[in-house]
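The complex appears here minus one protein chain, its other protein chains still in place.
Each chain carries a letter (A, B and C) given by its place in the written order, and its residues are counted from 1.
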Amino acid sequence: MLRLLLKRAVHSFFLITAVVSVVFLTTFVIGDPVRALLPAETPEEIVEKYREERGFNRPVLVQYIDYMSHAFVGDFGDSWWQRTPALPIALRPLPATFQLGILAMTLATSLGIPIGVYAGMKPGSWADRLATVTSLLGVSMPLIWLCPMLAFIFAVTLGLLPTAGYGSWQHMVLPTIALAALPLGRIVQITRASIIDELVKQYVTTARAKGLPYRRVLVQHVLRNALLPVITVSGWEFVLVVSGYTIIVEAVFGWPGVGWMLFSAIRIRDVPLLAATAFVIAVVVVAINFAIDILYIIVNPLIRYE
Amino acid sequence: MEARRNGNDTDEVLLRVNNLKVYFPINRGTIFPRHVGDIKAVDGVSFEVKRGETLGLVGESGCGKSTTGRAIVLLEKPTAGKVEFQGVEMTSLEGESLRKTRRRIQMIFQDPYASLNPRLRVRDIVGDPLKVHKIASDKTLTNQVRELLNIVGLNPNFVTRYPHEFSGGQRQRIGIARALALRPDFIIFDEPVSALDVSIQAQIINLLENLQAEFRLTYLFIAHDLAVVRHISDRVAVMYLGKLAELTDRERLYKTPLHPYTQALLSAVPIPNPIAERERFKNRVILEGDVPSPDNPPKGCNFCTRCPAKTRVMDKKQIDCSQVEPEFKQAEPGHWVACHLYD
Amino acid sequence: MTTELTADDVTQARSVNFRDKDLYRLLRTLFHDPFSTTAAIILIVLVIVAIAAPVLSPFDPTAQSLLRRLTPPAWVEGGSEANLLGTDLLGRDMLSRIIYGTRMSLMIGVVVVVIAGIIGTIIGMLAGYLGGRFDAIAMRFIDFQTAIPYFLLAMTIMAAIGPGARNLIIVLSLGSWVIFARLARGTMLSIRHAVYIEAARVTGGSEYWILVRHALPNLTSTIVTLATLELSRAILTEAGLSFLGLGVQPPNSAWGLMVAEGHDYISTANWLSTFPGLMVMITTLSINVFATWLRKATDPVQRGRM
Partner (left out) sequence: MGPLLEVKNLQTQFVTKEGIVRAVNNISYELNTGETLGIVGESGCGKSVGALSLLRLIPSPPGKIVAGEILFDGIDLLKVHESEIERIRGNRIAMIFQDPMTSLNPMMPIGRQISESLELHLKMTKKAARAKAIELLEMVRIPSAADRIDDYPIQFSGGMRQRVMIAMALSCNPQILIADEPTTALDVTIQAQITDLVNRLREEIGMAVIWITHDLGVVAGLTDRVIVMYAGRIVEEAPVEELYENPRHPYTIGLLGSVPRLDEERPEKLTSIEGMPPDMIDYPSGCPFYARCTFRIDRCLESPPDLREVGPGHKAACIVDVTSSTLPTSGIS
């Protein structure tokens, strides 16, 4: 088990390295950071001088090693926009994203698992149809459309909630719903499939033949076994929420989270801030994966024998 | 001894397996694998099959009987040993010459559902071997397939159907037709009837016997069902944990088994006769425990952990079975056994 | 389940009595289900629209007319018959822009799926068939890339190499091929040890013959199903990136871009983002419904599941 976690830690280290490397590669090698930094009409000699000062004329590999060694102590340089170290700036919006992300995942799992379980138990029932529709909509839903529509209906037309912004609970409602929609679909789908898979297994008949009431068989035998894949998928979805969905949702609702920070950094071409934000997101992703692994080990006693 | 049914008058050795070993390495790590042990599926097996006879190979699951059969047709790569077919060393063959030799040896598999490609029609399943070896032209192919279906007792009009349209017994017949297409000399049956119901099983067994007589075929019949093996075989080999325990002709094996494992195995088989079976039930030799794992077989005789005759060996011969491995040798002419009792 | 008679046994017992014609049977199951029928029809229409965009669109999608700017759809007060779905900020005809947007989105999606599908399938098949070190390395790479927060990297890469349809295709293909590779490898692995493959080997079939004749046909249906799902994902990601200004650029029309352009006018001119967003939704939903049917129809094991 320890081996597994150790393996995971090594894997995580490489993962973060890879993300930072890709950012380095795209911004410093493919893109030209100096051009991005200076106004477009800067004369060539000033650009060259600047290049030299900042060390951008050194060989790429040297730059890369230099960059990575700084990155691993959390030094991504100063943000070009705020002129202060980039990492603290990138960390600041993290709580806001977690607020939304955790709320959305709680909503998605607390709705999705019961719907999925019920649908799996009774194929063909209304719950099953609801599950089918939810999961299909979930996997097909374009966030770029869902967000404006939610804003239009609840904020503009009904005037119940603010269109965008941060602060009160009212501000959280729409982004949370938008963020929960996609994971909800996926969780319903996997829960349903998992329950169906589990229910036809022989041990269920054994448990019923023992005289256990159906409800007890379901809770004590089936549910626990069926939830294993649900945990894995929920973890993946959480990862997608904080590293993908949130970028669009925060952009639409003006929510000051990491997604919004990333988008802003790209828009204003603040390379250090972009790298720092990407690093933060990668670390969060790794941390979530780690948490899921540990949860999985706790819930699945058999992992020791695999 | 009963006369051989299939007119085996030549005594020509068709297949000679010598000290065959098939080990499956246990590796840790994927990119830089470390070898940490072996599953010794087949661990030094030797036997001969004469032209026209049926050699039965019995044993319980995991004893290596299927792996032996698969190694003969090189579906598994032998770790060591020789497989000589009509004087040709099989293990050294590659590419085209291997494909040519394979024509002579065919194999029938256990699971009639998995052994037919679900996306091909019967015509293609049975006709493919003919096409591969360029025996039939496109024109004659269908007719040849129809004829083969007829031989195995299927309606020739089934050529355009897909495997899922057939029952288990019918599928097994299709598999047999496919094997027969190349007019082989030798067919290896890997549990050909164990997935089938009793009444269908009898149909297939009868078919196999008819085909053997008609085409002068030689069979290696691998199965766990001792009664089926007794019915179809001329000689029988018993396998336990990767090694042969006993090998002799059918009558002797079933009437006077020498190896304690064979004795226990035969005693464990329930027979469909209530009065006799009740008696057997009372006197049954019940082996303790399970078969040990082939990645860590016992030292000495591999049967020593369950052997009821272990103390007898100690008393009579002063041999510790858990230390000394018995040799597989003839206890009497034509009767091979690996047990210290017959040293 | 101890029940001896599964549905499959029944089908098997029955099917001895009839001859199936594959395509016929497939189509019959399609038209049996009104949802998949509708989805199929919508998809056919979309493809026709994409191909015949120049013929079908009433206006040049780039033609601006400041006089007619922000005309609402025809059925709303102030709308005109000429611009069925209204006009945008610059007075361009919405219907024409949506028609060209269909062309753009489908084109990008299809090209991505074809590129990623071919590369991924080949690598996956080889990994599965060759096994050994090639497989181990390919697998590590695939695992790794799947774990990386993809949308984040897509954004940085697009920011670095510059937006536009061609770059979008490159980036989306980079994200998609691993999924094909993983599936192809998995299927290949299960097929490699299938008894019928061994049977083909025993009858003397060459490796090439086995791959083409026996392995490939068993691979196609799963790959095709995955391709439809990936098409939907590519369209969603493209829309998301275009929405953030990192995808298709004006004056080209793309659904995501149009939603973004209309975003600030959500309270005054909601048709600007409603219709293009709806198009994304309809397209991905139809694809997913179709894919669900396809999976069920081609894989009997999946029957009864989602």
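The rule is simple: a contact is a pair of C-beta atoms (placed from the backbone, for glycine too) under 8 Å apart; a residue touches a chain by one contact, two chains touch by 3 or more.
What you are looking at is a predicted structure, and each value in this text was computed from that prediction instead of being measured.
Considering the whole complex, which of B:206, B:256, B:311 or B:330 touches the chain not shown?
B:206
Consider the whole complex, including the chain that is not shown, and state which of B:16, B:104 or B:284 touches that chain.
B:284
At which residues does chain B meet the chain that is not included here?
Missing-chain contacts on chain B: residues 60-61, 167, 169, 197-203, 205-206, 209, 224-228, 230-232, 254, 264-278, 280-281, 284, 286-287, 290-291.
Which chain A residues would touch the chain omitted from the figure, given the whole complex?
On the chain A side, contact with the omitted chain comes from 200-203, 205-214, 220-221, 224-225, 300-302, 305.
Operating definition for what follows: only the chains that are shown with their structure count from here on.
Specify the contact topology among the chains shown, as one of line, ring, star, complete or other.
Per interface graph, the chains form a line.
Compute per-chain Cα centres, compare each with the mean of all protein Cα atoms, and return the closest chain.
So the chain nearest the centre of the shown protein is C.
If you average the Cα atoms of chain A and of chain C to get two centres, how far apart are those centres in Å?
About 22 Å, centre to centre.
Taking the mean of the CA coordinates per chain, how far is chain A from chain B in Å?
55
Between chain B and chain C, what's the gap in Å when you average each chain's C-alpha atoms?
49
Mark out which residues of chain B touch at least two other chains, giving numbers and ranges.
There are none in chain B.
Would you pull the chain B residues touching chain C in the complex into a rising list?
Counting only chain B, the residues touching chain C are 30-31, 70, 73, 75, 99-100, 102-103, 105-107, 109, 111, 114-120, 128-129, 132-133, 160-162, 164-167, 175, 178-179, 181-182.
Using the touch definition up top, name the residues of chain C that touch chain B in the complex.
So the residues of chain C in touch with chain B come to 11-13, 15-16, 19-20, 133, 136-137, 139-140, 194-196, 198-206, 209, 213-214, 217-218.
Okay, in this complex, where on chain C does chain A touch?
Result: residues 1-2, 144, 147-153, 155-157, 159-161, 232, 236, 239-240, 243-246, 256, 259-260, 262-263, 266-267, 270, 273-274, 276-278, 280-281, 284-285, 287-289, 292, 304-306 of chain C touch chain A.
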